[in-house]
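A protein chain is absent from this complex, but the other protein chains hold their places.
Chain naming follows the written order as A and B, and within any one chain the residues start at number 1.
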Amino acid sequence: MKFSTIAEAIGITSASSLTVNPDHDPEIWGVAAVDQATDGSLSYVEGEKFARLIQTTAASALILPADPTLQQQASDRGMAWLSTADPRLGFARAIALFYTPYRPQPGIHPTAVLDPSVRYGAEVSIGAHVVIGAGVTLGNGVCLHPNVVIYPGVQVGDRTILHANCVIHERTQIGADCAIHSGAVIGAEGFGFVPTATGWEKMEQSGVVVIEDGVRIGSNSTVDRPAVGTTRLGRGTKLDNLVHVAHGCQVGEGVVMAAQVGMAGGVVIGNRVILAGQVGIANQATIGDGAIATAKAGIHSDVAPGEIVTGIPALPHKVFLKASAIYRRLPDMYKTLQRLQK
Amino acid sequence: MKFSTIAEAIGITSASSLTVNPDHDPEIWGVAAVDQATDGSLSYVEGEKFARLIQTTAASALILPADPTLQQQASDRGMAWLSTADPRLGFARAIALFYTPYRPQPGIHPTAVLDPSVRYGAEVSIGAHVVIGAGVTLGNGVCLHPNVVIYPGVQVGDRTILHANCVIHERTQIGADCAIHSGAVIGAEGFGFVPTATGWEKMEQSGVVVIEDGVRIGSNSTVDRPAVGTTRLGRGTKLDNLVHVAHGCQVGEGVVMAAQVGMAGGVVIGNRVILAGQVGIANQATIGDGAIATAKAGIHSDVAPGEIVTGIPALPHKVFLKASAIYRRLPDMYKTLQRLQK
Partner (left out) sequence: MKFSTIAEAIGITSASSLTVNPDHDPEIWGVAAVDQATDGSLSYVEGEKFARLIQTTAASALILPADPTLQQQASDRGMAWLSTADPRLGFARAIALFYTPYRPQPGIHPTAVLDPSVRYGAEVSIGAHVVIGAGVTLGNGVCLHPNVVIYPGVQVGDRTILHANCVIHERTQIGADCAIHSGAVIGAEGFGFVPTATGWEKMEQSGVVVIEDGVRIGSNSTVDRPAVGTTRLGRGTKLDNLVHVAHGCQVGEGVVMAAQVGMAGGVVIGNRVILAGQVGIANQATIGDGAIATAKAGIHSDVAPGEIVTGIPALPHKVFLKASAIYRRLPDMYKTLQRLQK
C-alpha cells in the first residue's frame, strides 16, 4: 500500500498533516514499533524517548508529532512522514489497515447446547461447547467463542463478542458492540453477607448487571450483581484484565480502568474517569466526572470532578508528590529534631 | 404479601421491633434500595446518609433502626415501618421472601463426561459439558453448572454448588453447603520453586486443599494446594472475587476476605478475621482471631487477636490514622525544620 494511501485512509486532514514531497511515497508492507521496524514498515514516534529513535530506525515511513525538527530529521534520513497532533491515533488507524482480527464464521456449532427458548438474530456465531440457558436473547451478529456459558434470562446486543470461557450470569443485560474477554464473569452474585451471632448470613443478590453499548471488559475480570437494583457500566467504558466491580457500583460513560482495579460495593464513578492499575475504591465512595486516580491509589472518600489523586489514603496528586519526596528524608528529619530539642 | 406477614417471616421479635398501627399494613410487591424504591416496595435505612432519604423515598414500607425520630418521620410520610437493631439483616431476610435464586433441575446432562468410577448422591444436577475425573464423589443435591471441570479424587459435600467454568483439582475435599463461583480454581499446584545454579527447580505439590462446610469462594479466585499437608479454609469462611490463597495457608472459621486479597504461602488466619479489599499478607504470618486488616494493608508480621491494622507496612489502625494525617504536612515540616536549624 502506498504511503499516501495510508495517510489519506487514516483521516489525517490537510490542516493537521504534512507529507514530504510527492516524489517520496514508498510502498508500505506493514506496521511496527519504531525500534523494531524494518524496510517497508510504517512506525510512529511520540515522546522524547522515542523521538531519538528517528536517527536509527529502519522504518520507511513515520507518523510524527507536529514538530519541524523531527520532520527534518526524518527527511534527512530519507523517510516518508506525516505529522499530526496525535501520532498514536494515526498509528492505531494504520494498524487497522493491515490487520484483520480473527473472527469465526457465522453459524451454530453442533456441540453448542441451546435451550429451546433461546432467540437469536441474523449472522450469529456460536462456538463449540457453548451453553445457553432459557430465555436468552442474542442480537444480530453476536459472536460467542467456544465454551462460553450464559445463564438464563440474559440479553446480548448486536455485534457483541464474548470470548472463550467467559460466563454471563442470570438476567444480565449486555448492550451492542461490547467485547467481553476470555474468562470474565459478569453478573455473578455480589458478596453480600450480614454478620449474626451464629455466623455470616447470606443476603440474596436479586439485582442485575447492566452493561451499556460499546463496553469492553478484560480477561478474567468480574462484575457482580447487587442485592437489589443494578450494577451498571456506562456506554463506551473500557476495563482491562482482572478488574473487580462489586455489587451495586454505578460506573459512568467513557471510563477507563487499568488492570487489577477493585471497587467495593456501591461505588459511583462519573463519566470519563481514569483509574490506573491496582487502584482500590472503598464502599459507597463517589468519584466525580473526569477525575483520575494514579496507580495503586487507595480511595476511601469522595473525589471531586477533575481531581487527580494518588497514594494510600489518596491525596491530591501534587500534595502527594511533595510529601512523598520528603518521605525518604524522615530519618534525617528525626535526628535533626532530636538534636534541636537538646 | 402483607407487610405484617413480612415482619413476622423475617423473625423480628416483638422485643426488638415495633410496627405502626395495624390499620396501616400495605401490600408489598418487592424490595428495593431506598433511593430507587417505588410504591409497593419495602426498603431499609441504615446510617445517616440513607436516613435522610426517609423524607423522599417512594417506598411503602421501611425497615428502620431503633430510632424514634426516624420512626416518626416514616409515620409522618404515611409509610409502614418496623424497627430492629440490625435493619440490614432484616432486609436480607425480606429479599429472600421475594427472590428465588436460579437453580437448574436435577439430572445429568447428556454432554457431561463422567468417569465410570464417579459416585454421586440423590438429586444431583450436572450441567452440560461438565467433566469429572476418576474416583470423584459428589454428595446429595450437589449442583455443577456447565463446563465445570473436576480432576480425579475430589470429594464434594451435600448441596454444594459449583458455578460455571470453575476447576477443582485433584484430591480437593469440599464440604457441604459450599458455593464455588464461576472461574474459581481450587487445588491447583502451589507456587513452589527452589533456586538452583541452573534455574528454578520445581517442588512437587503433593498436598491437598480442604474446604470445610459453608465456605463461599468468589469468581476467579484461586486456592492452591501445598507441597505437603493441607491448605485449609475453615467452616463458614467467605471469600470474594479474585482472592488468592497460597499453598499451605490455614484459614479459620467465619473469616471474610474482600476482593483481590492475596496471601503468600503458609499464612495462618484465625477465626472471624476480616480482610478488606486488596490486603496482602506475607509468608508464614499469623493473624489472630477477630483481627481486622483495612483495605490495601500490607502485613509482614504477626497480628494480635482483635487488632485492627492499616497501611503498608501495616500499623495499628489508630497509629496509622494519626501518622497519615500528618503525612501531607511533610513538606511544611521539612521547611520549618530547615529554618529552625539556621
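Quick notes on this structure:
Here is the rule we go by: a contact is a pair of C-beta atoms (placed from the backbone, for glycine too) under 8 Å apart; a residue touches a chain by one contact, two chains touch by 3 or more.
Keep in mind it's a predicted model, so treat the numbers as computed, not measured.
Per the touch definition above, the residue from A:G127, A:G207 or A:G252 contacting the chain not shown is A:G127. The residue from A:M1, A:A58, A:I108 or A:A259 that touches the chain not shown here is A:A259.
If you put the hidden chain back, the residue from A:A9, A:A122 or A:L340 that touches it is A:L340.
Among A:T57, A:N147, A:Q173 or A:T231, only A:N147 touches the chain that is left out of the view. Checked against the full complex, the candidates A:A66, A:I95 or A:A134 give a single residue touching the omitted chain, namely A:I95. Interface note: of B:G192, B:G236 or B:G270, the residue touching the hidden chain in the full complex is B:G192. Seen from chain A, the chain kept out of the figure touches residues 31-33, 36, 49, 86, 88-89, 91-92, 95-96, 98-99, 101-102, 109, 111, 127-129, 145-147, 163-165, 181-183, 214, 216, 218-220, 236, 238, 240-242, 254, 256, 258-260, 277-278, 295-296, 311-312, 324, 327-331, 333-334, 337, 340-341. For chain B, the residues in touch with the chain missing from this view are 111, 113, 129, 131, 147, 149, 151-153, 165, 167, 169-170, 183, 185, 188-189, 191-194, 196, 199-204, 206, 220, 222, 224, 227-229, 242, 244, 246, 248, 260, 262, 264, 278, 280, 282, 284, 298, 300, 312-313, 315, 319-320, 322-323, 325-327, 329-330, 333, 336-337, 340.
Here is the rule we go by: only the chains that are shown with their structure count from here on.
Between the CA-based centres of chain A and chain B the separation comes to 27 Å, rounded to the whole angstrom.
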